[in-house]
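A single structure is presented below for examination.
A single protein chain has been removed from this complex, and every other one stays in its place.
So, chain A:
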């Protein structure tokens, strides 16, 4: 500030001090469109004598006789130096300087130039996620936006994806961001009828996306009020440009395989390993009980190991060597995708249309996702003042789904079966006599198909009252229709509970309609620039659903619900909710240097308790573009852009449940009579969660913006946390929705973009890094559990693992040891009696930091893009460890590693206890199954060649590109099961994080594509 004052003083002195002056006049225009360029800095080189251009681009400057060079500079344009010579009139055109900083960024209800932002917005270009072979665009965003943590729970197609913008701030409400497509808030409700969520966003064609903006801080997000606390993702689809109609066709074919897989025992090895476990147990029993294995376990003395196998396993053979993993993974996994788009138009009417057909087969048997989607975006200039348009999209997907990870019928559970049990009998039929259900029987005798039909469309009109004042009205609909059909034949009855086959059908329809109506005003006068919006929005979501299940089919050829003889259940919970909102924002810019923004939203919702119907969410932010100051001229060769900004504001998070505030009675049935029962405690005060977020940031550009970057520090304090708090069970209820408690997220984000080499050969780098610290400050002493060992508890990050701490193996006798961890009496004491140990915090599923590094190279027609993505410091708990790494307690196949490393004789130092059939020895839930799951992944590698125009013009083509692209090509991690990016579907939630339980590894896809434009 002092420097600034000095500069002002210097200006004044300069003005007063000199007498021998001449006056220079001129007009500055933009070379792009010839329009006047207001606000351009004009000053005399080497001095502080200067001025700025007015609204018409005119300037007048008194200069001293000896001064001979003028410098014209303006953000977004290249700086020009001009000799004055003898001229007194200087008209000049500035060329735009296209850099990161001059990009137009979509913000809530408007756009802004990036360098004018006072809030924090991460932007991902649609180009970056083109043709990435994943079902949904959110997966494609992984590693590309700072502070946005994206995790797909496993390698099943079409599943729910976890997205956390600057950490999790809620225990019982959603932690997912709000999604807005072309101004319309879209439905993201999970409509799955199973515990494994589906992803409604998968129906949006990522190749239609022009840009994605993630609004992270309060200044950017609070315009979305009570739904913005988890960040807001704005998706803008492509629009047509006036000119010749251009067509683009793209085809890609990809081949998929699992990223990483564990090594399991093979047939003979399995037999030996379990024989050893049997012998170990037998020896222990003879020693301690005076009884042999058979008499102790079965009251049948003298049983051999083979007798035990006969009793426990069913059909087995010493010669069998079944590779169950081969039965679970398919080798023809991959993707076929075809895209065609056309865009163009006239000055008055422009259009963009596209069609995509894709067919992806997953790495697990029966997993498939097929999609067809179309779009038409139309803009029309009706009169000089009125323009209107429509965005229309329609898509249909068919997902052949798998059972949840905790079911015997899911392919990954085949890996639990012993290799000495063949999958097929000698006659080619499936072996029904396996120790656990043979999931291949289900694969052959069931279908599970989810069909989604989705239409996201909106109509809009913009009326320009004056050049400064416009009114925009939008009406949007989002119709999401999901139909789940499951059939299972009689062979699967033991798993489904049906008698002679059964079927399930769930039909769900979500109609979400909304309208946004707002005025936009902007005015520029004497260096003051004011942009303002004010308006209202209304949104209502109406959800209808009917589910039915029935059983007993005549035979397996009949598979639909109405072929079944007995209806076993009819359900469905139709429900509605609505939001009514008023919002406004004022951005003020003075002299292109000083930025100020105020915004606010009032949100009313049917979801809030009747005593708290409306909430107010204000935000304020300010920025100072230091590099525009004249004193910064001295550093301009190095620091071409420098801005400091800060923001503070409130955002909210509405309850997920629509009627969480009401005391309710529900209907039930006993025999064939109708009953009622109290089902929910009331809370008329129930409201949104409130997040107070403070953000400080620095945006910079170096060396004429060759290097640009952002540094942010933020603190998010969430209070009135929506908590489904435990109430004593003796009340007849388990929980009550309350606003209680506080959660803090604070962190640091760093973004750097650099054009390392420019020219024929070019190389650019983009790096982002984010660290977030989550802490539950106060939960009113509630402990909320989730997952297997996860919990939300005060003083810890959300979802910490709480359990018994494994202490390794007693070298003397091979017993598993556990730390006692007596909270009353801290010590390093260990015990071999699991029940004598106390639970403690043993790990954290939240990463310490995340980020991504993209390097892009191009040379002539070749281009190479390499994205590394990393997640560091999170733990994953293998909840199936108690079966898969259970020291041969039972007959589940075990990891080779555990067989090799098991304790065998006194003095052995290992962390794998002695194997003991039927005796628990370290197989209990403990930190033994918890691992650091940090990873670095070569997320995407694309190598392409664009044929020279001269060559392809002969074929009447505008462009021709061949490319090869690899997704998840390499993964570096210490996690030793499958893929470290995992969260088993049936346990996933706010608290249930970082659990592996027969979860499918992620998908590695190598695809080959061709694009042509004409």
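The working rule: a contact is a pair of C-beta atoms (placed from the backbone, for glycine too) under 8 Å apart; a residue touches a chain by one contact, two chains touch by 3 or more; residues count from 1.
To be clear about the criterion, contacts and distances are computed from a predicted model.
> Which protein name, taken from UniProt, belongs to the chain you can't see among "Manganese/zinc/iron transport system permease protein", "ABC-2 family transporter protein", "RagB/SusD family nutrient uptake outer membrane protein" or "NADP oxidoreductase"?
So the chain that does not appear here would be "RagB/SusD family nutrient uptake outer membrane protein", according to UniProt.
> Using the touch definition up top, pick the residue from A:65, A:289, A:812 or A:900 that touches the left-out chain.
Within the whole complex, the residue contacting the unshown chain is A:289.
> Where the complex has a chain not shown, which of A:35, A:634, A:664 or A:758 is the residue touching it?
Result: among the candidates, A:664 touches the missing chain.
> I'm checking contacts with the chain that's been left out. Which of A:55, A:567 or A:758 qualifies?
The one listed residue touching the chain not shown is A:567.
> Looking at A:24, A:106, A:297 or A:723, which residue reaches the missing chain?
A:297
> Touching the hidden chain in the complete assembly: which of A:88, A:125 or A:433 does that?
Result: among the candidates, A:433 touches the missing chain.
> Touching residues of chain A against the unshown chain: what are they?
Against the left-out chain, chain A lists 284, 288-289, 296-300, 310-312, 314, 432-433, 436-437, 465, 471, 493-494, 496-499, 515, 517, 536, 538, 540, 551, 566-570, 573-578, 580, 604-606, 613, 658-659, 662-684, 726-734, 736, 781-783, 785, 833-835, 838-839, 882-883, 918-920, 925.
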